[in-house]
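Please read through the structure below; I'll follow up with questions.
The complex appears here without one of its protein chains, the remainder shown in place.
Each chain carries a letter (A and B) given by its place in the written order, and its residues are counted from 1.
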Amino acid sequence: MIDKDSTNRANIKEAALAEALQRYAGARGALIPLLQEAQEIYGYLPQEVMQTIATALKIPFSKVYGVATFYTQFHLKPRGRNIIRVCQGTACHVRGGARLLEAISAALGVGKNETTPDGLFTLETVACLGSCGLAPVMMVNEETYGRLTPEKIPAILEMYRGEAVIAAG
Amino acid sequence: MADVTLTIDGKKITVPAGTTVLQAAREKGIFIPTLCHDPKLSPWGGCRLCVVEIEGMRGLPASCVTTATEGMVVQTASPAVLEARRMLLELLLANHPQDCLTCSKNGACSLQDYAYYYGVRGDQFQGEKHAYPVEADNPFIVRDLNKCVLCGKCIRVCDEVQVNNAIDFAHRGFNTRVTPAMDLSLKESEACVFCGNCVQVCPVGALVEKASLWQGRQWELTKVRTTCTFCGVGCNLEVSVKDDRVVRVRGYDNPLVNNGWLCVKGRFGADFADSPERVARPLIRTGARGEGRFREATWDEALDYTARRLTEIKEQYGSRAIAALSSARCTNEENYLMQKFMRAVIGSNNVDHCART
Partner (left out) sequence: MRDLKEWRQTLQQQDRPADRPSLTVGMSTCGQAAGGARVMAALEAEVKRLGLQVDISQTSCIGMCYAEPIVEVALPGKPRVFYGDMTPERGGRLVASHVVQGVPVREWALIQLPGNASPYEGIPVMPASPYYGRQVRVVTSRLGLTDPESLAEYIATGGYAALEKCLRQMTPEQVVEEIKTSGLRGRGGAGFPTGLKWGFTRSAPGEKKYVVCNADEGDPGAFMDRSVLEGDPFAVIEGMTIAAYAIGADEGYIYCRAEYPLAIKRLKMAIAAAEAKGLLGSNILGSGFNFELHIKAGAGAFVCGEETALLASIEGRRGMPRVRPPFPAQQGLWGKPTNINNVETYANVPYIIQNGGRWFAAMGTEKSKGTKVFCLTGKVKKTGLIEVPMGITLREIIFDIAGGIQDDRRFKAVQIGGPSGGCLPADKLDLPVDYDSLTRAGAIMGSGGMVVMDENTCMVDVARFFLNFTQVESCGKCTPCREGTKRMLEILTRICAGEGRMEDLDTLEGLARVVKNTALCGLGQTCPNPILSTLQNFRHEYEAHIKDKRCPAHVCQALLVYTIDPEKCTGCGACTRACPAGAISGEKKQPHRIDPALCIKCGSCMEKCKFGAISRL
């Protein structure tokens, strides 16, 4: 079932990309709008997608990559539905920010700037969130969590996993 | 086009309209440093080392992309210009490994030359430096992006001369780097054909020939002009030799033939010259076909043998039993002679060439 679903989703995305390529066929200056649409479809710019666009537009892949890495809007790695940003400020560092990062990394099974295979979480770090009194701190999306310990992490992550299930159901 | 007359460093110079200030200055032997400029490539205007002072113009324009106009008054070495060039060199050196002692480019490096010329030690700024891994996963080119000054000449030569588009700038600002797609190595990208023209235009040690590493320093090399033997085009080479060994091959700037550019074979294929496998004398087979047993012979013996056997075969089986295969390594004249020999002397049209398909 799951396989069928994911194949289905992949097909839908492929069809959407093909439709976009069709729409821009022969248009000038189509690279950036197409990358934007592809990112809308896939959530990021996978290598194969950039390659497909390069071939379709007859633009060398090296140039497509040059453009994709120039503009901050484009992400070349998948980003999760929830962005976790662990504070690396001085206060958090002193209060075990590094251990916290390790704990989250272990709980998710991904490293810094990586996304879980299920696409739920992306783990990032941030210079300082300015909530030093609550150190160590992390942000999940727009929500700040303070006075964290490695023990508190699973429960917080579970909350977002639960939301995802509800959203999917 | 009409001519314009401008004044550079007090000298009146008349040049055709459309000439850049840099070209005009260089024609009169006035020194202006450049890293990103190459007359054979499109203008870029990125390194800014060629800035000059021009009366009535704001700031210090880059002479390589400024067109000379009538009555223009240019100073190429005013205090502001010198201050700017020194600062720009400081900035480039602040983000450059200072390992000239062992750098392949030592003695032929534009950055080193200019730093010396302007007395810039590169110690004014201490800050972040790039720490890219050096790329050496292919047999031909060593790519050290830490030494790259982002002049972009490699990209332009790849786009405009080789028309291969294998590399481009990626990322931006301080993190800008020249790379194939996906930050792969040249080899991994499968887009690079290793013509090595990028190596030839690189003004610094970011791109160097792998085979030349540790083989000889710039001032120990003798440069010999010759013709490439790989095919009939006849590209002109500048071969650097040390102790009778070929150390490096570059294109010789002959606009009538290859204009200085080379392909992978001409540039990187010179290792055959010193190969122990190279057949340097005629060999005559002694055993059965395929057995691989040969004996050395003199040229006279070998030629006599060949002539005798050709005559025998022709008499016994007819002319069409003989075919000849020629090589792209021969000159066009030699190839011509070969087919002439086959048709006129042997009487066969069975002629072929290794580069036909």
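We adopt the following convention: a contact is a pair of C-beta atoms (placed from the backbone, for glycine too) under 8 Å apart; a residue touches a chain by one contact, two chains touch by 3 or more.
Quick caveat, the model's predicted, so the values are computed rather than measured.
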{"item": "Residue, one of A:36, A:88 or A:105, that touches the chain absent here", "value": "A:36"}
{"item": "Omitted-chain contact residue, chosen from B:84, B:103 or B:208", "value": "B:84"}
{"item": "Contact residue for the chain not shown (choose from B:29, B:56, B:173 or B:290)", "value": "B:173"}
{"item": "Residue in contact with the excluded chain [from B:65, B:108 or B:313]", "value": "B:65"}
{"item": "Residue, one of B:68, B:150 or B:208, that touches the chain absent here", "value": "B:150"}
{"item": "Touching residues on chain B - with respect to the absent chain", "value": "43, 45-49, 51, 59-60, 62, 65-67, 80, 83-84, 87-88, 91-92, 94-95, 124-125, 127-128, 149-150, 168-169, 171-176"}
{"item": "Residue ranges of chain A at the interface with the undisplayed chain", "value": "28-33, 35-36, 59, 63, 66-67, 70-74, 89-92, 94-95, 132-133, 135"}
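Here is the rule we use: only the chains that are shown with their structure count from here on.
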{"item": "For chain A paired with chain B, centre-to-centre distance based on mean C-alpha positions, whole Å", "value": "43"}
{"item": "Residues of chain A defined as touching chain B within the complex", "value": "47, 50-51, 54, 60-66, 69-70"}
{"item": "Interfacial residue positions of chain B with respect to chain A in the complex", "value": "165-172, 179-183, 189, 191"}
